[in-house]
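Missing here: one protein chain of the complex. Every other protein chain is in place.
Chain nomenclature is as follows: A, B and C, assigned in order of appearance, with residue numbering initiated at 1 for each chain independently.
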Amino acid sequence: MNMSFLQELFSSITQRDALQRKFGNKNKKGSYDHRDLEAACHELLHSDGEAASIVLASRALDIYQSLGDDDKRAFFDALAKNFSADPDKIDRAYRVYKSDRSNKHLADLFEVTEPLRQEVLRRLNLAQGATYELVRMRQDFLALMKEHKDFESINADFVHLFASWFNRGFLVLKRIDWTTPASILEKIIRYEAVHKIQGWDDLRRRLDNRDRRCFGFFHPAIGDEPLIFVEVALTKGIPDRIQPILAHDHYDIDAPQLADSAAFFGISNCQVGLRGISFGNFLIKQVVQELKYELPNLKNFVTLSPLPMFRSWLEKTYHPDSGLLTPEAQSILAHLDNPNWASNEELANRLNEVIRPLAARYLLKERNGNNQPINPVARFHLGNGAELHRINWLGDVSTNGMKQSAGLMVNYLYVLENIERNNEKYTENGEIVCSPSVRELSKLGRKLFQGELEK
Amino acid sequence: MNMSFLQELFSSITQRDALQRKFGNKNKKGSYDHRDLEAACHELLHSDGEAASIVLASRALDIYQSLGDDDKRAFFDALAKNFSADPDKIDRAYRVYKSDRSNKHLADLFEVTEPLRQEVLRRLNLAQGATYELVRMRQDFLALMKEHKDFESINADFVHLFASWFNRGFLVLKRIDWTTPASILEKIIRYEAVHKIQGWDDLRRRLDNRDRRCFGFFHPAIGDEPLIFVEVALTKGIPDRIQPILAHDHYDIDAPQLADSAAFFGISNCQVGLRGISFGNFLIKQVVQELKYELPNLKNFVTLSPLPMFRSWLEKTYHPDSGLLTPEAQSILAHLDNPNWASNEELANRLNEVIRPLAARYLLKERNGNNQPINPVARFHLGNGAELHRINWLGDVSTNGMKQSAGLMVNYLYVLENIERNNEKYTENGEIVCSPSVRELSKLGRKLFQGELEK
Amino acid sequence: MNMSFLQELFSSITQRDALQRKFGNKNKKGSYDHRDLEAACHELLHSDGEAASIVLASRALDIYQSLGDDDKRAFFDALAKNFSADPDKIDRAYRVYKSDRSNKHLADLFEVTEPLRQEVLRRLNLAQGATYELVRMRQDFLALMKEHKDFESINADFVHLFASWFNRGFLVLKRIDWTTPASILEKIIRYEAVHKIQGWDDLRRRLDNRDRRCFGFFHPAIGDEPLIFVEVALTKGIPDRIQPILAHDHYDIDAPQLADSAAFFGISNCQVGLRGISFGNFLIKQVVQELKYELPNLKNFVTLSPLPMFRSWLEKTYHPDSGLLTPEAQSILAHLDNPNWASNEELANRLNEVIRPLAARYLLKERNGNNQPINPVARFHLGNGAELHRINWLGDVSTNGMKQSAGLMVNYLYVLENIERNNEKYTENGEIVCSPSVRELSKLGRKLFQGELEK
Partner (left out) sequence: MNMSFLQELFSSITQRDALQRKFGNKNKKGSYDHRDLEAACHELLHSDGEAASIVLASRALDIYQSLGDDDKRAFFDALAKNFSADPDKIDRAYRVYKSDRSNKHLADLFEVTEPLRQEVLRRLNLAQGATYELVRMRQDFLALMKEHKDFESINADFVHLFASWFNRGFLVLKRIDWTTPASILEKIIRYEAVHKIQGWDDLRRRLDNRDRRCFGFFHPAIGDEPLIFVEVALTKGIPDRIQPILAHDHYDIDAPQLADSAAFFGISNCQVGLRGISFGNFLIKQVVQELKYELPNLKNFVTLSPLPMFRSWLEKTYHPDSGLLTPEAQSILAHLDNPNWASNEELANRLNEVIRPLAARYLLKERNGNNQPINPVARFHLGNGAELHRINWLGDVSTNGMKQSAGLMVNYLYVLENIERNNEKYTENGEIVCSPSVRELSKLGRKLFQGELEK
């Protein structure tokens, strides 16, 4: 993690030629276009694949970086059209395979079916620092892909390779704290996606060893760039509200040994270019193990999670036209339009009696085509084998929390010895393991629906 | 490199479950057979590919390790037969692709053409320490493959994945010296393939910072296991004999700064299971850069290499029946049968006049079907862009050196600024760049052939 | 340098008892007074000096930390009075020594003459983290000493021990850059004494590898706390002004390799408690060596230093009553009172013609009782063997720079091969090696004095 001065000195040695080529490149910057890059990729593909290839790969990546969006798009277009596979070879290999379905013939067919661009990407990866540059390339690609339906197949090539390169066995778990290099910490500030970090002072509070832990996955070839990280608060009891955790002056405990609960309150994916390559579930489980070892007193491993999109589901559901809810429920929910409802205690209490039951219902019953919860956070944690533990009223009263989650926050509980069983129930039968209190809420929720039309 | 106590402590934490499963396994050791493993692989393949998969992958690898050779063979057989691809799916995908050769259809065809065993291997790689275990698995596999022609296609699957995983961009160059952990050094002793290391005292001499350097490539997921390493002697002038370098009491120089030459006298591939995944060329070039930076006084980067199989070529060539050489040459070479020729100065001198010219000839003219030298060491270094610099008489007088290389050793010279050009000449025209002295020898060699029949 | 997660984990292990004692202490905080501390020190002094002493030392330091200023003062008072030496023992030992001046008797006399408080401090140092706490104790002490003349002898005891503990052989040079742990960097922000760092963004500019270097001395027993650090700018040519160096958007060079000069523009002592223990000269010389090795292109190693107290000397010197300067010089210098003189080009030019010559004079001729320059920065660098290279007009136009140094900045040049000789000249004859241009300025300066009264 801590790339020390000496390592840096060292890597600067091996990067001298890289530097030189950069300077070379600089003079010509702007003079490249997508055709240069395509030519460079062809050259790379036809090199002997070894020594010379590193230089060619570096050059190609340099050219790529110098391109504007239009040229990048044109390059991806070329990848799609000109770095595909040779139909004649495929036809021939298929004919042979069809006549004799041996492994040999299958291997030959497989070889000619692999799009050339996969080999291009593999060879680009020979250059120093290429892995990260390719992740950035895919980030560009994903942005441009939106408008280009036919780019999707290239995406499959990226995913195919990245799944190999970012195999969980290659990832390194590192603790992140105030002794972590600033070069990594500034990325934590930048990438935190759930509860924004307001700067270095705020970061310091987030990493305070007294009651905080933070862990991330790193890839050895990508150095300082975290792939994903999770923030944990050590607390007494399972926390129900995020604001005290984010507050600067609040400490639940005086020393980590005094905590009985570890609350995962933020999981942030850092690399857009790695979308679709999932690490989160591995991370949570490994972090639970680390914490258990460091702090044997911990009893509860739990999340404090938002309920994104619940508010919009709620609005759709209580819309008078929908006719889904009982008139009473509808009339209470109408008060949600009052922007100050949270500060009106009586009003808030009445809403509480309707919203939490509906949230339980929403989490347990609203499913997508695969019989999974429509709520993405629930899908993630329940898919990991967690249990739906508690739905917390006014758990996040920030503007965003009110807007997205109607102020609710959810605890998902990770009980190590139940994870596999929960996961099995969930995967096989779509069964969601939940606490009695949530079950109770859900029953209350059922009664809020008109004629119990609801599934 | 130096996995410290703390890292070890740490990794021992994350390996606790691994430990537990080992103990579990131990009790049942011997009770597993290849069918259990096949079943475990099927289960792994049908898991959700994430959390549970790690456990399944660990179990499968444990079972594999408990198997004997027969069961392993049966398992590879199963991999060949039962983890191939689905012909129907291929037929269908091919039909669609044939009707519309879009990238989408190509991707679909590619997906169903990929043998299932690739996904099996990828998922096995989820387990802690799996990468090394898979390298060991391929080592087993290569041994068993010899008798099983139809295993070759499985080999292609290993190679396909390993080429991705052991991409040069993922390798880490580390210097190896007397401050390197013993756990790595014992492997250097074990793996040195060119000039055997006789134990820890011998190793110490080999790593003496005064006039030695040693570098290896490591893979982050494989830890203490070197993939390949190279031994370098710092000398005054280009060395022509290996025995002084291997001697314990000989130092050419008093301090590294006084050397003008770096002689690569041993390159050892460490992992049989990675055969066919080449690192050597990357290693040499990166080591040249390191040395140039550390010791700016160095002028020559050169190998001191054996000439394996030259002696057997020589014997074939001077065999009276071959009628290839002039009678004089033949009669001189007949003295090679005298086991003491090297200690007879006059005899040695006469042999020298014949053998070195023939060796030059052998290196420059004897080619295989691809117009490359038949000598594998020459092929490696010349293919890397080195120059054929010198052929040294009595360069290796060990039993092995006499038997394999007729006592010769060869210097291949790496001139950084010529490497690309040399490589190009070699690749495109089969041209071998050599020094005037070798050229001269080769001319002399031509005259030793009868009627200059020789090509 | 980078105390990693694991080291931290580890040290947290060994600090568990420390933690426990902290908690214990906390409850009683405030209930301690200086008498408790004095008692604890006596107990420590009479312990067996080994195992139990660690606990006693920890307790004593905890008590110290809980004390207010009055109790601390009372404790130092006790140190002075009750932890001195035993006069009777001294009398006796002296009598024996006088009768026979053997080494044995000298050693006995030395032993009883050593104030007990030295042994107290040594034993306090047994506790985990004690070294830093003792440095902080001396910081308190120095603040309180001002009003207590009789505390000075205690100071000698601190200095005696600290000189041993902070022996240059125990210090570790570390490069500080953006990959340094935040826990160290925040101290760099806090301790920078010459040109204030405005926050993390400003720090980032200061540590930008492209054209900056920063090195500090650390002590292994003090961990994250720098003792002293120096900031270096890599430039083309010797810089004459500080503002461009502090500017965020200014880069002299595109890569460190392109610099020919290394300018030391800030040296900050971090620990008040180590006042009088000097490291600066060691630091500069070692940093020069590091830079020479990393960047062989560097030709000039030079400071860009303020001229503190010059302005006040100037004011005293040109004061009409002093009658020191020629009337012309006086009348020009009178314009210094005009706060906007710097922005008036003509005025500035005329002042330049007087001020720089006087500064040369000031640096070369104004000496203290030891025949050393009265300017402390000059004394430091010239005493280190540097040469007085250049006096820069409007080198620091900040408010502070104008007020202290009349806007001047000075380059002191470190020429490695001359350092010893310069140092010798300076130490033995008070001779200051300076460039011809400064010599020339000094001659001009002489003419500004009336009747050349000046020495």
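In the analysis below, a residue touches a chain if its C-beta (ideal position, glycine included) is under 8 Å from a C-beta of that chain, and two chains touch if they have at least 3 such contacts.
Please read these numbers as outputs of a predicted model, since none were measured by experiment.
Across C:39, C:163 or C:334, the single residue that touches the chain missing here is C:163. Per the touch definition above, the residue from C:150, C:201 or C:328 contacting the chain not shown is C:150.
Within the complete assembly, C:419 is the residue of C:135, C:188, C:419 or C:448 that touches the hidden chain. Seen across the whole complex, the unshown chain contacts chain C at 13-14, 16-17, 48, 50-52, 54-55, 80, 84-85, 87, 90-91, 94, 97-98, 101-104, 106-107, 109-111, 113-115, 122, 125-131, 150, 152-154, 156-157, 161, 163-165, 167-170, 172-173, 220-221, 278, 281-282, 285-286, 289-290, 293, 383-385, 419-420, 423-424, 427.
Although one chain is hidden here, its contacts on chain B can still be listed: residues 1-5, 8-9, 19, 23, 174-183, 185, 199-200, 204, 209, 224, 254-255, 257, 294.
We take it that only the chains that are shown with their structure count from here on.
Residues touching across the chain A-chain B interface largely coincide between the two copies, over half of the numbers being common to both.
Here the chain at the heart of the shown protein, by mean C-alpha position, is A.
Superposition on CA atoms relates chain B and chain C by a rotation of 180 degrees, given as a multiple of 5. Computed centre separation for the pair chain A/chain C is 49 angstrom, with centres defined by C-alpha atoms. Averaged C-alpha coordinates put the centre of chain B at 56 Å from the centre of chain C.
The mean-CA centres of chain A and chain B are about 39 angstrom from one another, to the nearest whole unit. Shared interface positions of chain C, defined as residues touching 2 or more other chains, are 4, 9.
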